[in-house]
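Just dropping this structure here.
Only a portion of the chains appears, each positioned as in the full assembly.
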């Protein structure tokens, strides 16, 4: 079948709230492009109320075509549940991709289920576009990201170091584009629009105590590191360090990766049994992207191991204490201070960052018009499926 | 749990007859090693009578521990069936690996289901050893092989070019070993043992006419190329070219990859409707490794796109006509002549190879004691799970 006689069909799987937030600009532009038939595929935590019901609502409101809504998160919060979730996802995505028959499948980032989707797409002989390859980090994400690169045909990287690594891995230079980070474009866009969050708006999310956003507060985002076995004690170290500072805290619930079960237990335990220590904390599973960015902009310091600390906060100049191995090796600006899993070290690092205050914005992850550049490539580039290893001479 | 107090547990998934054949020496040595608890996991075509019932028998006779026998081949012989087979395999392997709890999972080569198994093992935080990474070829195998490399922790490559590529992809040099090819070690071993095949023995396999192994005969092994859509016409080109030569032929049934359905139809059609053309042909799904090697040694020319033509036959000096894109880019010795999917070109290439006769043996894929070198690494090397990208300076 020739593609000349039909629109280019692009399938975009969305499996977590974070992916939806960062991809909104791209999805919207693809949806509006006259030469594109866009289909979303929903799965993973996006469909589960407790994490992100508003995402499904947003998507419906946007008028997007949805080719499938796949409930495929297996309970357990451990490695076996994570692995089976990925496999079940791949199995069901295969059916959906087979029916939808897209020309291109867009894979984002490095979450474990995205590799499974990429695998299904590769076996179905689809062209795969990958966003955010070439970075280096810790956790299973490190393996997953590069394995996706080796299945993908079109690469959108966020920085020059990443581009160099993707080329070293044998990818065709004509298909590797440094377009900057979608997350950071999203941040720039929100900042331009003067978007903000009020204390009342914040109090509508999650449970716990109100946090006054006009006064200094910390934000914690600490996810499991799947390749480590002591996520419980690691989170306890952070908790103890911050409780000692006695500041208001917005604490984000961990992602549903392996280890999330133990971390959730730690948080629940502290909430039930340490009322004094949690007396200034608000626990939140999720907020829409604009409010998330507003929080990143207002907070005195981001603590934990989220990539938002490295990427979004570099652009915003927000001080960050990055803990442990999850972001290990990732390109970062001067706003980031690293700390090991140690209560005293974390407390000291946060204290120093609070003393320093905001940093000058960095553009290491920013290029203007990121999403438009992606649309231009996705709609115009020649598609291929048979990969060849390009050796860097 | 410390590994000091227990044997190193190694899990070896076997999902095709070819993998069993090439791995026999390694499996046997691991099984006999006092510091290793070896568990085999059987799945894929190995369990299906029509392809390889003798493998299961061999394994039982060998006294190996079998942690699971997984029926997971989905019928269809097309891309969607292949993709779903891989996903189902991964799902079930997850359960098995979770229960067996190995220290190391050994992944072989580049078949599609091996990536699925590697993915499951990676998510379960197991150390993965990969055999035969770094080669370049065509078909989906090219993507699968390198994606496995990026999930694996220990790499056994078969040649120096492959080692260079694995390092370029960011793997730790201390964990990349050029041990030569297991297939070729197996060939060398059989040759040393003087193993052969008689016409009577050959006639016990498959259907069709007897082929006298003491006279010149061709051997055809042409598998589907999953990234191409015209496997049917490609096989017809080969058939027409060889029918014109009017020689006895041993024709191996294609692998159960996507496209196998159409190719099987072509063969069945020729058998039913072109009795004259198939009057000197024998169609075989499978023979045990020793007899396969004996055939490779005796045949006047191997035609098709099997890696056996490139690897095993390089050592044996058997003339090979390699057709189309499946082995594209793979390191080959002078015994290999390439031909496109064109009846005349294939016929001419075979004619030239028959005129040339046997070649001098090549050692590009051979090192002595391949399997022992692997055992030495697998039993002694420090195991790790958190990968880091090693940039080649």
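Order of writing sets the chain letters: A and B. Residues in each chain are counted from 1.
Keep this in mind: contacts are C-beta pairs under 8 Å (C-beta built on N, C-alpha and C of every residue); 3 or more make two chains touch, one makes a residue touch a chain.
All of these numbers come straight from a predicted model, not from anything done at the bench.
A.B. asks: In this structure file, how many copies does the full complex comprise, given 2 in place?
C.D. replies: 4
Just so we're on the same page, only the chains that are shown with their structure count from here on.
A.B. asks: Quick check: how many Å separate the C-alpha centres of chain A and chain B?
C.D. replies: 38
A.B. asks: In the complex, go through chain B and note every residue touching chain A.
C.D. replies: 79-80, 82-84, 86-88, 90-91, 94-95, 98, 112, 115-116, 119-120, 122-125, 136, 138-140, 142-144, 146-151, 165, 168-170, 226-228, 258, 325, 328-329, 385-389, 391-392
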